[in-house]
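Read the structure below first, then the notes.
One protein chain omitted, others in place.
Naming follows writing order (A, B and C), and every chain is counted from residue 1.
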Amino acid sequence: MQFLRRFAPLARQRLWQGALTLAAVIIFNFVLVHLAPGSPVDVLAGEAGTSDPARAAALIKEFGLDKSLPSQFLDYVSNLGRLNLGYSYRDSQPVLDLILTRLPATLLLMTCAIVLSLAAGILIGVTAAWRVNTPIDQASSFLATLCYATPMFWSGLMLITIFSVKLGWLPSDGMRTVTFDEQNAFALVLDVARHLVLPTTSLALFYIAIYSRIMRASMLEVSRLDFIRAARARGLSSTAVYYRHALRNALLPVTTMAGVQIASMLGGSVIVETTYGWPGLGRLSFEAVTRRDYNLMMAILLISAVIVIVVNLLMDVLYCLIDPRIKHGTEEGR
Amino acid sequence: MRRLRKFWFVFSRRRVAVLGLVILAGVIFCAVLGPLLTPYRPWQLAGPPLLWPATDARFPLGTDVLGRDILSGLLNGAWVSLSIGIAATSASLLIGTTVGAVSGYFGGRVGDGLMRFTEIFQTIPSFLLILMIVGIFSPSLGNIILAIAVSTWPAVARMVRAEFLSLREREYVQSCVVLGMSAPRILITQILPNSLAPILTISSVMVATAILNEASLSFLGLGDPNMMSWGTMISIGRNSLRTAWYIAAVPGVAIIVTVLGLNLFGEGLNDALNPRLRAE
Amino acid sequence: MQIAPLLSIAKLRIGFAAESGRADVVRDLDLVVGQGETVGIVGESGSGKSVTALAVMRLLPPTTYVEAATLQFGPHDLLNLSHREMERIRGKEIGMIFQEPMTSLNPVLTVGEHLVETIRRHRPVTRRAARIEAVELLRAVRIPDPDRRIDEYPHRLSGGQRQRVMIALALSCRPKLLIADEPTTALDVTVQAQILELLQNLQYEFGVAILLISHDLHMVASIAHRVVVMYAGEKVEEAAADTLFRTPAHPYTQGLLGATPRGMRGDDGVCRRLKEIPGRVPNGWDLPAGCVFSPRCPHVVERCRLARPPLYAAGDAAMAACFRLETS
Partner (left out) sequence: MKRRDFIKFSTVAGVNIAATQWSDIALAQDAEEPRRGGTLLMAIFPEPTTLFSGASVINQVTLFGTKINESLIALDFDFSMKPMLAREWDIAPNGLTWRFRLRDGVKWHDGRVFTSADVAFTMMEIWKKLHPRGIQSFRNITAVEAPDPGTVVFRLAAPIPFLRTELSAFDATIFPKHLYEGTDILNNPYNIKPIGTGPFKFREWVRGSHLIAERNPDYWDKPKPYLDRIVFRIIPDPAGRAAALESQQLLIAGPNPVPLIDINRLAALPHLEVGNRGSEYFSPMIYLQHNLKHPILGKVEVRRALAHAIDQNFVVRNILFGRGSPASGVVSTYQKEAYTSEVARYPFDLKKAEALLDAAGLRRGADGVRFAVTLDPNTAFEQYVRIAEYLRENFNTIGVKVTLRTEDSAAWVRRVYTNYDYDMSIFGTVLLADPTVGMQRFFYSGAISKGTPFVNSSFYSNKRVDELFDLCRTEVDTKRRARYWHEIQRIIQDDLPVIAIVNQEYTNVINKRVRGITVSPHSLFENFAGVWLSGI
């Protein structure tokens, strides 16, 4: 309970900030999306082959595109209040259902990518700091910069070429092999896992580089602080000093950066999901843009903003757990 | 001159930074002198298609699906990527610095308002924003630069604001205020020069990120069709992965090397310009 | 009365191996600390006093070198102990406290966690027993309401309280020697006095020897039995605390005493202007020839610039490195 009492004011402040930002995002999205030259009816017309003009006019009327922009915006906001994110012209179903079917895949991919990038990043960062200025350190730093410089889609293509095409170990596409000998839960999990390996690696590579560099710098920084020398003066073993004292303090900047990176990782998932045909929100957003599906585009931008805000809140909670100096929203320690 | 020698002394101590500089120089060399180095234009159907690298003297790096010379594509790509990177970064720096300076120096409601505005761009994933902008407006060079600039200037704004907030408190700025110097003059003549170091450092990383973004856009088919950029070359090679994977691999390596060079150079710059490190 | 030696150091040399060659920070230092005895080391910053302490604890960075004829602590030859054996000594046999209490505690661990960790490191004690012992330790260092304070995080304690926790930590395994490197410098005067009094009581209670290092002559003299004065890496004078005060033998010590307000009240009760010592402390690279204090010594003679003065006897159990004491 003590934790909740301590964290409540910070949560309130963050949620208020989040709400404000979300409102700004909504307005921004609406304006951006409606500046688009083409309109969805062209897509639908294009889609249905040789539809005649009367039908095109009917479509415009039906989807309310003839109304003035402000009134469209008012409808949009009022619908938003009722959690109705609008109807997808193209997929003939509410946008919310469409997103909810695709969201789990993206969340799964991102969670794995975050876990992998944090774990690997911290491990590499700590070992590099532990063996500072040795060949291991230089090699890992160089490798980190290399991964940082590799475009996600390119690493995707190469991984597919090697592991899927040449070696055939891993599938190159989709989330599940669709077969019908009833898979038990374990086989299903294993199947999804096999599909998950390459996309997660592609998405995580970039962030492993970032986290390992931050972790290394942070470890070196912390190791120079007084309480480390004091701990060694108390005869604690070097590993105890390194892992229990230095590591935990060095984690603080990494968690901050992890929060900030979530937004860019969601952006990165667009590329990875398109390269691997992963049925997630990223690929859906790309399709939404090319299909000029207004409601879907706005909904995805909104959901992404919500995800980023929620995850940042989680990161703050994590930060408070790690750093007791934070209380009542005043981040002394940060 | 002395400062330059001092800068070079610290900069050259980090071997990696020098490597970055060498790579950067190489890429710029290719970008500028590209057309003179190869007889073919990037789009020109110069030879037999699907030639593997190092099999035909005329095409050292081979040809793509339509027989276009990959080497001249690479050189032209260097020019495209660098120009897009630099243009987008300078636009982003311009917007970001002004917003950051204003909100950092004046603070108060204006400052917070501006920061709230930049926060939007923090919550919307940057590449998704770029995608939306380019996807919506036709994928031309101008729109790509606009999209990248729009999605990256908030990072600059936040950094510049932090710099200005700290520099604003320094005595030499206070004394200028006392002398009755106008606010813009103080901003430009006093505070800006001192915050150039971090701005310069971040700019090289931003150029790298801009190149990565442009490559991703071209890969998704949203690049400028009349520009043979590295991303376009990779997207051309995307479908022939099984038969001719070099078409996608070679430009990918070019991107990695360039971005690597820019990042290493940025690190070197950071150490050389960062007063605290310079003292060691 | 003869005190059994606990820490004996002979011909100690410490230096930094930079690219531009080796620079000695401490040269030919002899020092002995007896059991239960409090020895002070005084000197300006850069005189090598802290480095000496860190050398004893072998906490100096790898770019330094430590050579000595003897660096003996009880049965242990500190120079040649293995890394693991040294870890056994630190905290168990020798405790140490530092200058900056504000940053000497791990911000993300509670006071209790610090204490329990150290206790269990050196002794096979259950967590609950260690915690009880920790509360006792906090009470011993006069921290109010120890039962609640034990679960506090460092940032909620004042500077003085944190230094008390550091002392509790240092003494948690009843070490034979406590090294205190400028323990009160960062604290304000009232708290300084409390800490010093605490150190004296604990010395009486635990019989621990204390090696007190400071630039504050009077603070050291107030609780040390014997004081060593160091200048530019060399021991220039050593004497019992009160002897040093009454009859400072070495010109540098006289200068130091002259530079502190208390020492300036003349016999006629009139305060004279503070005298400060001209010049600057030389660093390891460009040491003057001959006596190291010669450039700043008011009584300098030709001989001082040519040769280094050895340590001459100056009164009972006192010595100083100045030719003027040479009673041929």
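Everything that follows uses one rule, which is that a residue touches a chain if its C-beta (ideal position, glycine included) is under 8 Å from a C-beta of that chain, and two chains touch if they have at least 3 such contacts.
None of these values were measured; they are calculated from a predicted model.
Visitor: The complex has one chain that is not drawn here; which of the drawn chains does it touch?
Guide: The omitted chain makes contact with A, B across the full complex.
Visitor: For the chain that's not shown, point to the residue among A:Pro94, A:Gly259 or A:Pro279 touching it.
Guide: Of these options, the touching residue for the absent chain is A:Pro279.
Visitor: Sort through B:Arg58, B:Arg185 or B:Arg242 and give me the one touching the missing partner chain.
Guide: Once the missing chain is taken into account, the touching residue is B:Arg242.
Visitor: Residues of chain A in contact with the chain that isn't shown?
Guide: 37-40, 42-43, 45-53, 56, 90-93, 98, 101-102, 105, 160, 164-165, 168, 171-180, 274-275, 277, 279-280, 283-284, 287, 289-292
Visitor: Go through chain B and note every residue touching the omitted chain.
Guide: 43-45, 49-50, 65-67, 135, 138-139, 219-222, 225-226, 235-236, 238-244
The working rule: only the chains that are shown with their structure count from here on.
Visitor: Once you find the CA centre of chain B and the CA centre of chain C, what distance in Å lies between them?
Guide: That gives a centre separation of 55 Å.
Visitor: Give me the residue numbers in chain C that touch at least two other chains, ranges are fine.
Guide: Residues of chain C touching two or more partner chains: there are none.
Visitor: Would you tell me which residues of chain B are touching chain A in their complex?
Guide: That would be residues 16, 116-117, 119-120, 122-133, 135-138, 208, 212, 215-216, 219-220, 234, 238, 241-242, 245, 248-249, 252, 255-260, 263-264 of chain B.
Visitor: Can you list the residues on chain A that touch chain B in the complex?
Guide: 17, 20-22, 24-25, 28, 32-33, 35-37, 141-142, 145-146, 148-154, 157-158, 160-161, 165, 260, 263-268, 270-271, 274, 285-286, 289-290, 292, 297, 300-301, 304-305, 308-309
Visitor: Under the touch definition given earlier, write down the residues of chain C that touch chain A in their complex.
Guide: Where chain C meets chain A, its residues are 57, 59, 83, 87-92, 95-96, 98, 100, 103-109, 117-118, 121-122, 153, 155, 166, 169-170.
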